[in-house]
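All protein chains but one are shown in place.
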Amino acid sequence: MDNFRKNIETINESKASLFGKDFLLSWDKTDAELEMLIHVAEALKNLYNNNISTRCFETGLAVSQFRDNSTRTRFSFASAANMLGLTVQDLDEGKSQIAHGETVRETSNMISFLTEIIGIRDDMFLGAGHTYMKEVAHSLEEGYNEGVLPQRPAVVNLQCDIDHPTQSMADLMHLKNYFGSLENLKGKKIAMCWAYSPSYGKPLSVPQGIIGLMTRYGMEVELAYPEAYDLIPDVINVAKQNAAKSGGGFKIVNSMEEAFKNADIVYPKSWAPYSVMEKRTELLYANDKDGLKELEKHCLTNNAKFKNWECDAAKMKLTKNEEALYMHCLPADISGVSCAEGEVTKDVFDKYRIETYKEAGFKPYVIAAMMLSSRFKDAAALLNFMKDRNTKRIYGI
Amino acid sequence: MDNFRKNIETINESKASLFGKDFLLSWDKTDAELEMLIHVAEALKNLYNNNISTRCFETGLAVSQFRDNSTRTRFSFASAANMLGLTVQDLDEGKSQIAHGETVRETSNMISFLTEIIGIRDDMFLGAGHTYMKEVAHSLEEGYNEGVLPQRPAVVNLQCDIDHPTQSMADLMHLKNYFGSLENLKGKKIAMCWAYSPSYGKPLSVPQGIIGLMTRYGMEVELAYPEAYDLIPDVINVAKQNAAKSGGGFKIVNSMEEAFKNADIVYPKSWAPYSVMEKRTELLYANDKDGLKELEKHCLTNNAKFKNWECDAAKMKLTKNEEALYMHCLPADISGVSCAEGEVTKDVFDKYRIETYKEAGFKPYVIAAMMLSSRFKDAAALLNFMKDRNTKRIYGI
Partner (left out) sequence: MDNFRKNIETINESKASLFGKDFLLSWDKTDAELEMLIHVAEALKNLYNNNISTRCFETGLAVSQFRDNSTRTRFSFASAANMLGLTVQDLDEGKSQIAHGETVRETSNMISFLTEIIGIRDDMFLGAGHTYMKEVAHSLEEGYNEGVLPQRPAVVNLQCDIDHPTQSMADLMHLKNYFGSLENLKGKKIAMCWAYSPSYGKPLSVPQGIIGLMTRYGMEVELAYPEAYDLIPDVINVAKQNAAKSGGGFKIVNSMEEAFKNADIVYPKSWAPYSVMEKRTELLYANDKDGLKELEKHCLTNNAKFKNWECDAAKMKLTKNEEALYMHCLPADISGVSCAEGEVTKDVFDKYRIETYKEAGFKPYVIAAMMLSSRFKDAAALLNFMKDRNTKRIYGI
């Protein structure tokens, strides 16, 4: 438990607090807050691995709302809630009366009377997901202030149109673990690359989350994509400012090979161009099915021009010592496995498969840390309390 | 915790008990039983607000079966189960083998081996919902008596074709809280009014629940609806008898304005005429889609004649001191918000919006009180035990 003690010390020294705060965008948080979060997550992982119960709620709900499909985030959210003692209640819009014309404000309060956390995935409509989360948060704030809610549930972004902070923070923990410390990330080159996929309309939140977060740690972040596959300009600016402040770098290139050159880390992942996502949102709102089909066709045709944006062994040879760390949020489009031609070749993926699983394995602890930090004033004291209480997670022998 | 002590004293003095009983219709219960229930609910709310755990089940299931959509009742049920330590297991008829010809009797037993509570919403078919709940209850009784079930789960009505007792009891708690005491409700005028809605086929259970319950407290209950929008005759009789016994009044009028005149409380809410619901049930059973379309068309045309049955500022001016308490079970059809023309204008709703949220906020505690009272012989002793045990709901600091 030496690491545990260091985690607690660091949390105490940082004096950062996320108490009473939602977690919507990583760049809304200070460096100290994010570092604290990582230490809380590590401490929780440590307690779990030592069979020490991390329950801090006797009762209470954690509401999840998935407006898009999810496996790993759904299970990570459920695991995080469970390890703190919260019970997940899913808000399934199909089974609710939301379709009957309820406002966001009303529903947010109705599901929150005994709720501690609301986790939301809303990543389909550009310009809508983050806005929705803010509206939920605002409604909860009002409900709490007006005496409707006995507590103010915290909103956790489980992927929106702009950011995917539970993913990027898990990725950061993976990098910290892989390279030994956050300090060691300084000067490391990470290539956040567009990659070819036979599907269309993948959200921008993963690449945006990565460039918005990794630029804070003095890394050389290189964003690579075929012309016109650009991201939301505001996030590009965030990345630039972060890089300037942290002493790292941020660069956009239009060649996968260039980005891979001498990279310590590569993150090849498909996404749809910003302008396509904007157009798509308009068509979705207008319920223009012909327009959507046309857009998809056009977009897939365009994608197909860039089938060479595939992470293969030849490109991996360009990286630092020919063995950059390959990362992915999963599931990856693996050529010859999950599709004919995709983001990554089977041999490259197989080499790093276990690493990508470990990368994903940080997510439950990141989410639990977000929950805990938002609902408890003194995270370090609580973690110490858990350790000293020493209740076994698995009873008995 | 002064109020808590008073709650406990009152429960002890009442000598009422709901132990081993289902909660299907409020008018099946004695005044003492309902009052006890309110005090249990208040005591639970008090413990919750003082961060004292109300868990009384280490393990056990609370089964929910929603045969109609639900947001607030679903979350209230989940919250109630959770605050007592029960885990919700939803009986989703789509995912079960019920369609394969199982009898109610069999399914009721199969889902109940380790179950404490079964909450059911079944409000679509007039003549069917309450009957179904009684059949479930009867099957559980048999299963328990025959040694199939180690305990007899209690059935809680989460809205049927006749009554909506978790709603009406939450409404009563809201009134008690708003006016200071149940005694203060004596002589108060409540206008349970039909209101225009562009939808059709809304259940009768809310207005029926209200007139069946509020007539017990010496209130002047005025039921208002356009001609032919009447309720189930048996429930009208219940209301009449209750009013006679409690020293209150019960009157039916065909004018919203008349009902609002000098009212202390108004409850404008749409419903379908009793005769239409009867016809609709026949057509649903016969799977007569053309007939259903025809009925809907006819009914909406008829509704449209009564668009002036809208709760607006002018009508609110007719009420006591021009400021009657506006109530609604939510979601309301708000003109210009959730529909073009509806039950209530935006300005009136907005003025009372927070109050309607608070009204809804009593529901988790009402349901928890129903669960607790049906499964524990001595509710007061249990509540005292919880208080003395003094386990923090949220651990730590």
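All chains are identified by letter, namely A and B, in their written order; residue positions are counted from 1 within each chain.
Just so we're on the same page, a residue touches a chain if its C-beta (ideal position, glycine included) is under 8 Å from a C-beta of that chain, and two chains touch if they have at least 3 such contacts.
No experiment lies behind these values; they were computed from the predicted model shown.
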Looking at the whole complex, which of A:Lys21, A:Arg72, A:Lys261 or A:Lys307 touches the chain that is not displayed? A:Arg72
Of the listed residues B:Asn12, B:Asn51 or B:Gln89, which contacts the missing chain in the full complex? B:Gln89
Considering the whole complex, which of A:Ser26, A:Gln65 or A:Thr87 touches the chain not shown? A:Thr87
Residue by residue, what part of chain A touches the chain that was omitted? 48-49, 53-55, 66, 69-72, 74-76, 78-79, 82-83, 85, 87-88, 199, 330-331, 333, 337-339, 354, 357-358, 360-361, 363-364, 391-397
Where chain B meets the chain that is not shown, the residues are 55-61, 63, 85, 87, 89, 91, 95-103, 106-107, 109-111, 113-115, 143, 146-150, 375-378, 381-382, 385-386
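Note that in this section only the chains that are shown with their structure count from here on.
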For the C-alpha superposition of chain A onto chain B, the rotation angle in degrees, rounded to the nearest 5, equals 120
